[in-house]
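For this view, one protein chain was removed and the others were kept in their places.
Labels run A, B and C following the written order; every chain starts at residue 1.
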Amino acid sequence: MATVNEVIDTTIDDPGNRTPLVIGGHDYGSITKLVCRINEDKTPIGWYISFAVAASVLGMFFALIGYLVYTGVGVWGNNTPVYWGFPIVNFVFWVGIGHAGTLISAILFIFRQNWRTSINRFAEAMTIFAVCCAGIFPAIHIGRVWVFYWLFPIPSLQLSMWPNFRSPLLWDVFAVSTYATVSVIFWYTGMIPDLATLRDRTDNPILRVVYSILSLGWTGSARAWSRYEKAYTLFAALAAPLVLSVHTIVSFDFAVSQIPGWHTTIFPPYFVAGAVFSGFGMVLTLMVPARQLYGLHDIVTMRHLENVCKILLVTGSMVGYAYAMEFFIAWYGGNLTEKFAFINRAFGPYWWAYFIMVSCNVISPQLFWFKKCRTTPWLMFVISIFVNIGMWFERFVITVTSLARDFLPSSWGMFHPTLVDYGMLIGSFGLFFTLFLLFVRFGPIVAMTEVKSVMPKPYKSPVHDEQHEAEPAVEPA
Amino acid sequence: MAQDSNNSEPKQIGLLVQFDDPDSLLVACDKVRKAGYTKTDAYTPFPLHGIDEALGIKPTKLPWIVLTLGIIGGTVGLLLQYTTNAEFYPFIISAKPRFSLPANIPVIFELTILHSAFAVFFGMLLLNKLPMFSNPLFRVPEFARATDDKFFLAIDVTDDKYKPNKTKEMFEGFVGQTGVIDVFEDPSPNELPVVIKYIGICLAVAAIIPPLILWSALNSTSGAPRINPIRDMDIQLRADTQTQSTEFQGRPSVFPDGRAMRPRIPGTVARGEWTDPVLLTGIVPETAEKNVIFLQDEEPAKENAEKPAEEPKAEDKPAADKPAEEKPADAKPMDEKPADAKPEEAKPEEGAAPTPPAEPEPNWVKFVPIEVTSETIKRGQNRFNIYCSVCHGYAGEGDGLVSRRAFELIDQATPGMAWLPPTNLHTDAVIQQPDGKIFHTITHGIRKMKGYGDQIPPEDRWAIVTYVRALQKTRTGTPDEIPAIKMKELELKGQ
Amino acid sequence: MGGHHKPTITVTDDDSIRLGPGWQTVRYIGLYGGVSLLILATILGVISGKEYLYFSYLTSFIYFLSISLGAVFFVPIHHLSRAGWSVVVRRVAELLSQNVITMAVLFIPIFALVVTGDHTLFEWNNPALWSIDSPEYDQLVALKFPYLNPVFFAVRAFIYFGVWIAIARYFYLRSLDQDSNGDKQTTLTLQKWSSLAVVGFAFSATFASFDWLMSLDPHWFSTIFGVYFFAGCALSFFAFMTVMLFLLQKNGTMSHCVTREHYHDLGKYTFGFTLFWAYIAFSQYLLIWYANIPEETGWYLRRQSNGWAYVAIALVFGQFFIPFFGVMSRHVRRNKYVLSGWAVFILIMHYVDIYYIVMPQVAGGTAPPTFGLIDLCCIFGIGGLYISQLIWFATDKPLVPVKDPRLSESLALHNH
Partner (left out) sequence: MDRFLFPRWVNKFVPLLIGGLLVGAAYGGTIIFVASSPEVINRGYQPEQPVPFSHKLHAGRLKMDCRYCHNTVEKAPHAAIPPTATCGNCHTGPDDKGALPYAAIRTQSVALEPIRESLNTGESVDWIRVHNLPDFVFFNHSAHVTRGVSCVECHGRIDKMERVEVAKPISMSFCLECHRNPESHIRPVDQVTNLEWGMDKTDTQKLEIGHELVKELNIKPSTNCSTCHR
């Protein structure tokens, strides 16, 4: 195995030569070992500690859900006029985080950004767990959890009733469940070859059976690879518009209404940009420590981190663009309530939330203009935390300030979160991290096959001269 | 390399050659294809570009499957929304039409994607014949590295070009090969274990039980109330008509006596329910100053009384029960003021014969104190048929079905029968009663008959009186009492 | 493309990378034809009513401007994303972006109209709407006066063209420098400035679309409008590039270095932006349709009555469904003949798109859609000038950045 700490600065650009995506002189076998080590070696004590913490927070989350279901949604701070309090804020927050994985696997794949291979698995897993967290909130927000199935068009002779397909909330049901389903099978499809690797390496009979079943008898046959690659391309082509649609539809929940501050046509792309932004923020939050803990510096190079930082900068600026457009149009549109809504956001009773949002989302990523910031792990970790906070507050600002101050001054009110609200927000992180830690422990957290296919060739081929024959020549159109 | 098993003649099914680098594999693949082998396959830890051409793998049909299913998904989305929202459950909400395309596009889009994604996943598995858990290649120890860092080329012995030694020689001659391995057939059993078959049969048999339960549930009754798995708001904290307000969910009942509503306070009249006492009693109050007294209800109100119980003046009550009183009343004073539209039962205009009341007799109303039209009589007929005909019979001859049944029972010597034949309404005694008297009888009963005052509202009772009069007229009337115009109509009908 | 592909390929000597002499004829036809058509349009406009002429001119102006703006966006994005595949076609995009200069000249009539206080084109330019004493006083327009007034309008127009010309010239000239000195550092410098250029482009294009399109109806507003305009710019740019490359190759230029792989990629972008345009257009429509607020729906209502509904439906199908299924197949994208055909179709539909934004405002939104000689004169007049200037910019310049360090990667492009 190559030395981990071989010094190559991958962030230096040489326009003629592409920076290698894997450093450290690895060959195929050592990549396998580097990744499988995480699953095969003795579990570090840190994992147990983290898991214990996450699982207990998760326990609290479940307890709170139980309390909520038993008692009713009155345990939340939701009130009149702020009917949508923390639950929706948390929902949109988590759905947003759930955008990065599919975006990395699909859109970056389409754009042939090969650096995605080192981080896509990781991000996809994060996506799925975030969507799990997101899905819980609307489900418990309906109050009577046991009739959740009414949201789906299931035929019933009792009521002969069907969901109202003209409601954006129902579109959400379809969008989020489709997104969850497609993300899971996309993620799983990507893992099949890696699970086969784990299967072929393990001697533990139980794990072998489990991995055998999960890898579906994958052999790595060229014919299978051919279809597999086509399938992967098709998945990417499907997931790219899907990932756009999800947050677009989440934005419709707000934007189709007439509440001042919600009814803004830029919401769809703005929400998508925000989602990508928060998703990449979370990717960075998780990746920086994971890279350190598991010694993945050779696969997840500084170049990878720098690229993520750049995406954060771009999407953060897009969000800033949307904030600016909203403000400008709020004035330009000439609608007094709309204008008031935006002034109220910035200078009303929730001014602090607005300024947390702007400073975290728009200002803090501007540090990534400087290369120093893009290449200092601790700093990007800190900024990524800011991004997470800022994006949560963005949803808070949108949801709460608009509801608290709508058209009628007589219906104005304030939102006061309860302890249960805070507990559930924290608890959802417990769910997220519990799932994530389990995945890190038992699943292949780096897409080994994909990394192998984009890494520099480790061997001097004995048939180098003949290679040109096999490689199709550049054909003139 | 060789199979280290001690199986009796393991059957060779293929040949594997191992490489350490992908380029050598690509070259070998190219050579094998050019040599005319078709049943070949390569095994690599990651997808190798160029191997499709080298091995001659044709492009997959997968995109077509996906396109087809995607179109199906979109159509399903469209039809789902159209049928459910515009056909099955048509419903206008927020001023949007039952079916409007813009609002339906998101779901169409999502379902298109969902179906396409399923097509990609399951189509890929199906085309690759996965899952396939048992594979003879897995028995080759070296093959475990096909998912790690080794590259393999395999050939099936059933290939037309396969010659045991020649092919092996060719394989051994590949540049960069690091081993040629024979692949043998898997010796493990190929037949399904019997126990699986038995489990399958048991499951199939068990599957008959739920339909049987359903069938019996469909065709039987039960003493247990309706099954409602979700009883959320079935029972609410409120008092419905005719319910007890007993303890509910640990809360005390509304009223200590368990009633959900309060009875009326005796002697009060609800707002808007004041009615002319004449209408309620059938008695013209000669002693006008006593008007108020009848309102005072000595008895507690019957449950659900919807009107103040109308009681005759206290002094009237004993009188009404005296059998002697029903005889006198001679004339049949019918006052039909607006008798325009009258069927054949119409009475001729006749001066109301003043009836000198017997001393103890109250001052009975001699005419129906409500407006009488044919509608009133029809209403009376309807009410009569509901309440009176059960005993008095539809024609009023005292031969109602209940009465007949009672006599049947008496004939069968059933114990506890205390039945008397109901009055025939066509007897002179009844005919001669003033209207007020008949009304009174309906209200309070007479002799062995119980009163229907609580069951029938006063207007209806008066309507019944008119109908009784009409019934009587069918027996006493003469053709010349029929108005000429009606007569003509009847003649036209051929009667 | 993985890091392990490093074949060194250069533009072969037998491949012409400069315009053939035949193009000069086209240039002059375009120039003289264009000028005369514009004069004809003016005459027709004077005869039949100048309002229609103004709107028609604006439509054609925006149409060609949007293509060049697509290029002004594409070039910095190419640098920003360190793209490899597009190096070989980047010079063509750079040349297209030069045409913002032409468009700046062609903007003078509109500029003059606004500055001279004419309000046939821009309703808000009518002082009667601002002054509270006037019977025509329009509170909304008066509220917007700080933004919608001729002076600020003129200042902004200067800024927009300034930004665009700066971006276009800077990236083009540095790129030409690299052709001679082959300095790798140039690539890095351009990459560094590209991010700022993109930010500058985003805001200038957004506000330009607000100024020149959205303010045609001074009451209407839509926050997404800038994005909508941008989607049209990018889409028409990729389609125009495809057609241009096809025509260049047909005339023996760049015939070896631009391969079907590049068409494939251009096709992907065309396809992608078709989707993106539909996404943005649908989002804007759905939100306004659903909320049904009078001040917003009015804009769409005008575009759904008086026969405009047919144009709307034509857009839905022509700008989305038909090209979507047309360009979906990989085989189509890899066939330059078919792909160019689709590109022409998309370019026509893009005109319809701009036409649909601008023309319903004629006569306060009461006129049915018409298409006549004036429109044709404007399209071909501006188009002729556009093409002739493009040829003029391209004359004697290499059409491929020959010394770009990533050129060989671009030449070796292979889609898989």
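As a convention for this text, a residue touches a chain if its C-beta (ideal position, glycine included) is under 8 Å from a C-beta of that chain, and two chains touch if they have at least 3 such contacts.
It should be emphasised that the depicted structure is a prediction, and the values quoted were computed from it without experimental measurement.
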Item to complete: Sort by label and list the shown chains the missing chain touches.
Response: A, B
Worksheet item: In the complete assembly, which of B:G223, B:P256 or B:G272 touches the absent chain?
Response: B:G223
Fill in: Candidate in contact with the missing chain, chosen from B:F99, B:F138 or B:F367
B:F138
Worksheet item: Who touches the missing chain here, B:I13, B:A260, B:L409 or B:A429?
Response: B:L409
Worksheet item: In the complete assembly, which of A:G59, A:G72 or A:P155 touches the absent chain?
Response: A:P155
Worksheet entry | Sites on chain A contacted by the missing partner chain, in the whole complex | 155-161, 203, 205, 208-209, 212
Fill in: Touch list for chain B against the chain that is not drawn
90-91, 131-134, 138-139, 141, 186, 188-193, 196, 200, 203, 207, 210-211, 214, 217-218, 220-228, 231, 233-236, 238, 240-242, 300, 302-304, 306, 382, 385-387, 390, 401-402, 405-406, 409, 414-420, 422, 445, 448-450, 452, 454-456
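In the analysis below, only the chains that are shown with their structure count from here on.
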Worksheet item: What kind of graph do the touching chains make: line, ring, star, complete, other?
Response: complete
Practice prompt. Work out the mean Cα position per chain and let me know which chain is farthest from chain C.
Written response: B
Worksheet item: So how far apart, in whole Å, are chain A and chain B when each is placed at the average of its C-alpha atoms?
Response: 45
Worksheet, complete the sentence: Multi-partner residues in chain C (2 or more other chains touched) are 286, 290, 416
Worksheet item: If you look at chain A, which of its residues touch at least two other chains?
Response: 168, 229, 241, 252, 453, 457, 472
Discussion item. Help me check something: in the complex, which residues belonging to chain B touch chain A?
Written reply: 20-24, 26-27, 29-30, 41-48, 50-55, 57, 59-60, 62-63, 66, 80-81, 84-85, 88-89, 91, 93-94, 96, 100, 103-104, 106-107, 109-111, 113-114, 116-118, 120-121, 123-125, 127-128, 130-135, 137-138, 143-149, 175-176, 230, 232
Practice prompt. Flag every residue of chain C that touches chain A in the complex, lowest number first.
Written response: 1-4, 6, 9, 81-82, 84-85, 139-140, 143-144, 147, 184, 187-188, 191, 195, 199, 202-203, 206, 210, 219, 221-227, 249, 255-256, 258-263, 268, 272, 275, 279-280, 283-284, 286-288, 290-291, 293, 295, 336, 404-406, 409, 411-414, 416
Practice prompt. Enumerate the contact residues on chain C facing chain B in the complex.
Written response: 282, 285-286, 289-290, 292, 416
